[in-house]
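Note that this complex is displayed minus one protein chain, with the remaining chains in position.
Then we have chain A:
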Amino acid sequence: MARRIKLSVENLSKTFRVSAGRGAPPSLLPVLRNISFQVREGDIVSLIGESGCGKTTLLRIVQGLVARDAGNVKVDGKPVSAPGQDRGFVFQQASLLPWRSARENVEFGLELRRVPADVRRQRAAELLKLVGLGAAGEQYAHQLSGGMQQRVGLARALAIDPALLLMDEPFSALDAQTREELQAELLRIQSKTGKTVLFVTHDLDEAIYLSDQIVVLGARPSRVKTIIDVPFPRPRPPLSKLRGEPRFQQIRDEVWELISQKTAAVA
């Protein structure tokens, strides 16, 4: 099935300049080296790699929050380098605006686009319902549980109807049960909206359960080690059930092997 390429990351490199204290010249921290991969329309692709390997940096470059040193990011074939509402971002800490209610948070991106209030309100109500928060619209962020906050964060990103959804370990701060609940929710919402998703995680099971493809990054400065196809058809059974499948274990072992083996240092 030849689907369109939604996101294409080409030969992306990034080196941070880290200040080494007073007077000293800044030291260079190469984080990403020559990263290339593509995401097809309607797919969920996970980026996985050990902590500090540059997953967040890569996602922020795609969003346009961090400048790249080299390479290209194309959404629908068009190169992007600044933030835009064609991409929706879901943060690790939900990062809701605490002085706004859940509904007002969802409306944020639409407000920036000067969408009229009644249209915004209606859209926010739809989205809150979609993420299972139909009744909590008027609550402030701190009145919501962590899982509910992430749902609002997802609704906020979906509200602007982005071509691409970028999610940075959105469930990593949640307890195991809530995490599985939200993973299943994400699959349901994704199949309903048909969104293309680039999902950062360091949780193997999560990556396999959610993804059509897993992009495995090596240790810093990271390159793409492998891209693994996850063949389970959708809709998928609950994670607890999928885990029992031999193919699941096989993929898990394979990715685990790749992540844990230290890359031979390439200078």
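Everything below uses one rule, namely that a contact is a pair of C-beta atoms (placed from the backbone, for glycine too) under 8 Å apart; a residue touches a chain by one contact, two chains touch by 3 or more; residues count from 1.
Simple rule for what comes next: contacts and distances are computed from a predicted model.
Not shown: a single chain whose UniProt protein name, out of "NAD(P)/FAD-dependent oxidoreductase", "ABC transporter permease", "Transmembrane protein" or "Electron transfer flavoprotein alpha subunit", is "ABC transporter permease".
Considering the full assembly, A:Q93 is the residue among A:S13, A:Q38, A:Q93 or A:S191 that touches the omitted chain. Contact with the chain not shown here comes from a single listed residue; of A:P30, A:G71, A:G84 or A:G146, that residue is A:G84.
The residue from A:I5, A:L65 or A:A219 that touches the chain not shown here is A:L65.
Considering the whole complex, the residue from A:F16, A:F108 or A:F232 that touches the absent chain is A:F108. Even with one chain removed from view, chain A keeps its contact list with that chain: residues 63, 65, 82-85, 89, 91, 93, 95, 97-100, 108-109, 111-112, 140, 142-143, 160.
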